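A single protein chain has been omitted from the complex, and every remaining protein chain is retained in its original position.
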Amino acid sequence: MAAVSQSAMAAKPSVENPKMTARNLDLFYSDNQALYEVDLDIAEKQVTALIGPSGCGKSTFLRCLNRMNDTIDGVTIKGEVTLDGRDIYDKRIDVVQLRARIGMVFQKPNPFPKSIYDNVAYGPRIHGLVNSRDELDEIVMTSLERAGLLKEVKDRLQSPATGLSGGQQQRLCIARAVAVSPEVILMDEPCSALDPIATAKVEELIDELRSNYTIVIVTHSMQQAARVSQRTAFFHLGKLVEVGETDQIFTNPKDERTKGYITGRFG
Amino acid sequence: MSLSFLLLAVAALCALSFYFGRQRAVALSGGRHSNLHSLPVHYGAYTAAWCGLPALALLLIWYMFQGSVIEALIVSDLPQEILEDSGRLSLALNSISLIAAGNGQHLSVEPEIVDAGRRLANIQTIASAALVVVMLSGAVLGLSLSYRKITADMRARNNIERIARYVMIACSAIAILSTVGIVFSLLFEALHFFTKINPLEFLFGLEWSPQTAIRADQVASEGAFGAIPLFVGTLLITLIAMCVAVPIGLFSAVYMGEYASPKFRAIAKPALEILAGVPTVVYGFFAALTVAPFLRDNGAILGLDVSSESALAAGLVMGIMIIPFVSSLSDDVMSQVPKSLRDGSYGLGATKSETIRNVIFPAALPGIVGAVLLAVSRAIGETMIVVMAAGLAANMTANPLQAVTTVTVQIVTLLVGDQEFDSAKTLSAFALGLVLFLVTLGLNVFALKVVQKYREKYD
Partner (left out) sequence: MTDMASLMEDRAAAKVISDNLRKPVDWDSPKIARNIKKRYAAERRFKMYGLVAIGIALLALCMLATSIGSKGYSAFYQTYVQLEVHFDPAVIDPDGTGDPAVIGRANFDGLIKQSLRDRFPDVTSRSDKRDLYGIVSGGASYDLRERVLENPSLIGQTRTIWLISGDDFDMLNKGYIDPTVAEGDRRLNDQEVSWYNELVEAGAVEKQFHTRFFTSGDSREPELAGIWGAAVGSFYTLLVTLALSFPIGVLAAVYLEEFAPKNRFTQIVEVNINNLAAVPSIVFGLLGLEVYLNVMHLPRSAPVVGGLTLALMTLPTIIIASRAAIKAVPPSIRQAALGLGASPVQTVTHHVLPLAMPGILTGTIIGMAQALGETAPLLMIGMVAFIVDIPGGALDPATVLPVQIYLWADSPERAFVEKTSAAIMVLLAFLVLMNGLAVYLRKKFERKW
């Protein structure tokens, strides 16, 4: 653990019962290194926020957690990421299953050009989670309800998802992720394309989901991090600078760079 | 003087006038270019344009009318009884032009025709001489007028740029002119045809045998012009081609775009494109001499009666020809599906094939439909493969093992070789051409619209 930077050490990167851990994580896009020796624990059933100036590697780190970087050519990863103590980059781990266990919500709402129902049913269908139409209906309804969307769309489940408003679309994407009963949900700036009211709704939703899911959220808004997360990690130039309780990070940052960022001096 | 010499002469005149114009400008400037409104080259270009363009325009106009005027002159002097019989008239015109070209010694024709031939030769000599005079005097006139206009403060650059602009507009307008030309030439002859044959009979008739009577008393063999069997044959072959091209093209595109390693792509993609570059006459030869006998022989082994001009052979080969078309278009379309959709699917734990089948295909469907429609339009209009490998007999059948004929095959057979002037048989080719043009145009416009809409959706 000698490589762990001084400040990260001081900010207590580990938690008691981590759902996921990253150790010594380096990532390269072809020859460009985007992450440097990142050590971070994700606490179970909590919201962990990743903040930092744009281009610092937040999304890149997030995508390491469910191996979405596998879909990009020329990416090499060193280090270790675990889920429930098992290395997710192990050869025996099945990516397809892994991504079902670690769901993801993206920056721009990306509903499939299908009906609302089919969007939510997509995951359970491909993973073979249901045996009957009733069961599927049930999952779709529950997921929509959990994403706080059911009331708005229950009369038009068969209409195309692309007809929903931006906020609704993003909540649909959350419902879609929830439908496969993931253990962890990764969210990459889920509100950046939404208006304030829709943002408020999604933030409420994240708070709700926390009781059942482990959530990691990338955000560029410090207010949002403060509102929804319990733990916050600050990234800078591909390095994890500081991580800790959200309250502590925002009220009493240990690192000068963190302080500079949250007081708005850069980023 | 031959045409190429004439053109060379005009070009030389242009060069000369460029030089003159430039010299005059230099002379006017008194050695200081700042005395001129424009650069000396602009004055040169100005005179050159005024020399060349009128000459070219005169040439164009001349050729538009020369043929018909000369023919009218010749025809007007022919005896009445020849004029009244269109068959004889076209024969006579043929002989006349042969005689005029000096190849008529072996012909045994009436003395009037021989006279007319000589007169034609005369007129042609006069006409080409006149053309030389007209063109060259046009060039010289333009040159001298523009030369005289040159003064130190003439806005030569603005002038020449305006001319350039008009020339460019004229060039762009050729696209419109071609369309107009196509529409009018097809429409003109097709309407002529419809005065002889009822359009309804043409469009919905079930029998096609365009043999018109050769002698007046052969009324029995009037010829039937029901085009339905041709449409059926065209559709059958198109359908077979699509059954080959669409799945193979789509799956190749998917493999190339989603699975292939860069190395594999670097080899396989150009190889597929070679298929698109092979001339259709080569495919026709392949279909007629390799695929059709192969199918016939193997069909015989299986106890099937496969015609040696089977629709299957032509359709299969046409399908192969269209594979790269479908694959490159659908590759385009599928690569336009935003990455976020793929990510969404992968993020839910879908495999590549699930993502392609469930997300990318549905998302790209409008674009793919557009691509397929374009491919259909191409198959319908394809000529050489069917001319060489499909039959001539207008069978109305959906059996791909039998011979059918297509619209394009009929157009070619009706128009290649000696044509009877003004007969329903010849004119019917234009009616078929009109149908072909309208159908392919409709398909294209529709398909392009679909694809365009699709592009806008994901831009």
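Chains here go by letter, A and B, matching the order in which they are written, and residues are numbered from 1 within each.
As a working rule, contacts are C-beta pairs under 8 Å (C-beta built on N, C-alpha and C of every residue); 3 or more make two chains touch, one makes a residue touch a chain.
Just so you know, these numbers come straight off a predicted model, no measurement behind them.
Chemist: Considering the full assembly, with which of the depicted chains is the omitted chain in contact?
Modeler: Per the touch rule above, the missing chain touches A, B.
Chemist: For the chain left out of this view, which of A:205, A:225 or A:262 touches it?
Modeler: A:205
Chemist: Given the full complex, what residues of chain A touch the hidden partner chain?
Modeler: 94, 96-97, 100-101, 126-129, 139, 142, 145-146, 148, 150-151, 180-181, 183, 197, 200-201, 204-205, 208, 211-212
Chemist: Go through chain B and note every residue touching the omitted chain.
Modeler: Contacting residues on chain B, toward the hidden partner: 2-4, 63-64, 66-68, 70-71, 157, 160-161, 164-165, 167-169, 171-176, 178-179, 181-182, 185-186, 188-189, 247-252, 254-256, 258-259, 268, 271-272, 274-275, 277-286, 288-290, 320, 323-324, 327, 351-354, 356-357, 374, 377-378, 380-384, 387-388, 408, 411-412, 415-417, 429-430, 433, 436-437, 440-441, 444-445, 448.
Simple rule for what comes next: only the chains that are shown with their structure count from here on.
Chemist: Between chain A and chain B, what's the gap in Å when you average each chain's C-alpha atoms?
Modeler: Chain centres of chain A and chain B, defined by C-alpha means, are spaced 58 Å apart.
Chemist: Can you tell me which positions in chain B touch chain A when the two form their complex?
Modeler: Chain B reaches chain A through residues 338, 340-351, 354, 358-359, 362-363.
Chemist: What does chain A use to touch chain B in their complex?
Modeler: Chain A residues touching chain B: 66, 68, 71, 95-101, 103-106, 108, 110-114, 122-123, 126-127, 173, 176-177, 180, 186.
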